[in-house]
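As you look at this complex, bear in mind that one protein chain is not there, while each of the others sits in place.
Order of writing sets the chain letters: A and B. Residues in each chain are counted from 1.
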Amino acid sequence: MTRSIIPFGPQHPVLPEPLHLKLTVEDETVVEAIPALGYVHRGLEGLAQRRDYHQMIYVVERVCGICSCIHAMCYCNAIEKLMGLEVPRRAKYLRVIWSELHRVHSHLLWLGLFADAFGFESLFMNLWKIRERVMDINEATAGNRVIVSTNIIGGVRRDISEDWLKQILKDITEIEQQLKPMFDVMTNDYTIKKRTVGKGVLSKELCHQLGAAGPTLRGSGWAQDVRQLKYEAFDELDFEPVVEYDGDCYSRNKVRFRETFQSLEIVRQAINRIPSGELAVKPKGNPDGEIAFRVEQPRGELFYYVKCNGGKNPERVRIRTPTFANIPPLLAMLPGAQLADVPVLALSIDPCISCTER
Amino acid sequence: MKFDLQKWINEGRLKSPWVVHFNCGSCNGCDIEILDCLTPVHDVERFGIINVGNPKQADVLLVSGTVNHRNKTALKNIYDQMQHPKAVIAIGSCGLSGGIFYDAYNVVGGVDKVIPVDVYVPGCPPKPEQIIDAVLVALGKLKASLEKSDEAPGQETAPAAGEQPAA
Partner (left out) sequence: MMLDASTISLDGVRNSAKEMFDEGWRFVTQTVVDLGDEGFDILFHYDKDLAETHYRARVPKGTVVPSISGIYFAALLVENENRDLFGLEYDGLVLDFNRTLYLEESGDPMTAPFCKITTFINPNAKTEA
């Protein structure tokens, strides 16, 4: 049996991003996988010393274009905690609405790409068609389809009018109706099951030891969702973390699809319970001290460490993104897999390389 | 009437441009908008635009994001593998100049620092309509260069594949 090394990426039809894996294969079976990163490394954390703490919001939003709102929310929360600012309730609810809409569009994007990875083109097209509705809501309420840029230190930049809140309620009901048949296809289709069930199994213990986060962790039976920490308005919203127990690609897939419905439900609750009031409080002075803050991103737990020294520039901003945590589990599940399954396995952790390398 | 093979190929090139997409240090914002163009709402295939994975079969290169020290060689490789005539479209503020990351330590700058760019699409990220429009603008440029090479005296056909254009 001869060993050969096959490069997977950086420019690969399945991946929209330059993920590079050096796969050592014996015949068709992968025996070792080594990641090669750095194709998207920009040095974003280093910009913290040159931008003041307001400007840094726009930099952290561009860590990742898919979940930009959640990055900004996490950073703003950290700075607000340092400055002792109490964000108005309405602003907290608006942040939840935007961030959950981001989760919906991120999961739909991923589910579409995942369907595309095993050649299910029509499902990919259908899911992305539904996703466009979410993008339209983003554009109508925030002015940009992808990077909504609504978070500022102390609150949010703009309001959503009552009419638009009603319209969003109507829209998400329709999105739910359109998604239900897709859920049946994604969970019951023979081909999809053949490609995902029992592939890339991560046991409950191994998953935790390797530091997995988000749907990868919950797909292996850990009911851990950072939203349970009740940041923003999650203390008044009801939800249960979505858990599946098999730890294979099928489970992770199902977690994400069920989370899409859950996020739509959270948006509905938030719109029904949103109080009226101020949008933002004005920050005074400069932040001082250090803090670690976590939020739940579509891909998992997002960790920010912010250190400020009373000056206008933060001293250090450290960003640990969920994909960074999910790469070791990916390396653990690849050995033993067939070469043809590698794209499916690599996508099953929902890799976001621009997050990983910053 | 004599059948002109080259004319036939050129027509096909302009009617159905194949694009290849390379993400070079982008935040994904532009990439998902490029993918959005393929989906039913925007549907670029009505213009005959097809996204392919292989640069050797592509006419148009879409680049999103800033160039950094590692991916500049990958970008150059992909550009060199493409056959003539080819067009390059830089997408998003980062692809134009480095954008918000212009002074980060690992950023070289815009795409035009490494390869020649034909069409620039501003925006962070640009809307799918802008990207589709940019591909059509690039086609106009391709058409002009094809016509120029057809009319050039002393040249029987369009430049052979792989030939470098006069600097």
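Here are a few things to note about the model shown:
The rule we apply is simple: contacts are C-beta pairs under 8 Å (C-beta built on N, C-alpha and C of every residue); 3 or more make two chains touch, one makes a residue touch a chain.
Here the structure is a predicted model, which is why all the values come from computation and not from measurement.
Touching the chain that is not shown, out of B:His21, B:Arg70 or B:Lys86: B:Arg70 (per the contact rule at the top).
If you put the hidden chain back, the residue from A:Gln178, A:Gln224, A:Asn286 or A:Gln338 that touches it is A:Gln224. For the chain missing from the display, the contacting residue among A:Cys64, A:Ala117 or A:Leu210 is A:Leu210, taking the whole complex into account. The hidden chain makes contact, of the residues A:Leu111, A:Leu202, A:Ile274 or A:Ala325, with A:Ala325. Hidden from this view is one chain, which touches chain A at 34-35, 37-38, 41, 43, 45-46, 49, 81-82, 208-211, 224, 226, 228-229, 288-292, 294, 301, 303, 305, 307, 315-316, 318, 320, 324-325, 327-328, 332, 357.
Basically, only the chains that are shown with their structure count from here on.
Residues 21-36, 39-41, 52-53, 55, 65-66, 68, 70-71, 74, 78, 99-101, 103-107, 124-125, 127 of chain B are the ones that touch chain A when the two sit in their complex.
Contact residues of chain A toward chain B in the complex are 10-13, 16-18, 38-44, 46-47, 50, 58-59, 62-66, 68, 109, 125-126, 128-129, 131-132, 135, 145-147, 352, 354.
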